[in-house]
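Quick one: the structure is below, and I'll ask about it shortly.
Missing here: one protein chain of the complex. Every other protein chain is in place.
For chain A:
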């Protein structure tokens, strides 16, 4: 009986996880320099491979920041999303409904008191 319940519980948890994060979901850690009030572009390119999905970020360390996505080849970018000083921040969506094969990069700027700073966090893409 206990074994049956365990199997059912594992199945339910697995189904919930599969619903929240499609098998193609991607994620990676972030670590970047910041300038107060000025955008800093980051050089790592990432590819959306599931059409209609979104990009999310959170911050685990650092001052209040603004963050946005931009197309690495230029010509398009998202609106700024603010991540508050208290860490870790919730995961917030910074872009939605991307075309498959879009290659995106990230930019951030600081709203902290220091002229330069650093932050750490995570980025998720190919996520519904």
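Observations, loosely collected:
Here, a residue touches a chain if its C-beta (ideal position, glycine included) is under 8 Å from a C-beta of that chain, and two chains touch if they have at least 3 such contacts; residues count from 1.
Following the convention adopted for this analysis, contacts and distances are computed from a predicted model.
Remark: of the listed names "Secreted protein", "Xanthine dehydrogenase YagT iron-sulfur-binding subunit", "ABC transporter permease" or "RNA polymerase sigma-70 factor, sigma-E family", the one matching the undisplayed chain in UniProt is "Secreted protein".
The chain omitted from view is touched by exactly one of A:73, A:115 or A:128, namely A:73.
In the full complex, the hidden chain is touched by chain A at residues 24, 26, 28, 30-33, 35, 38-49, 71-75, 99-103, 105-106, 126.
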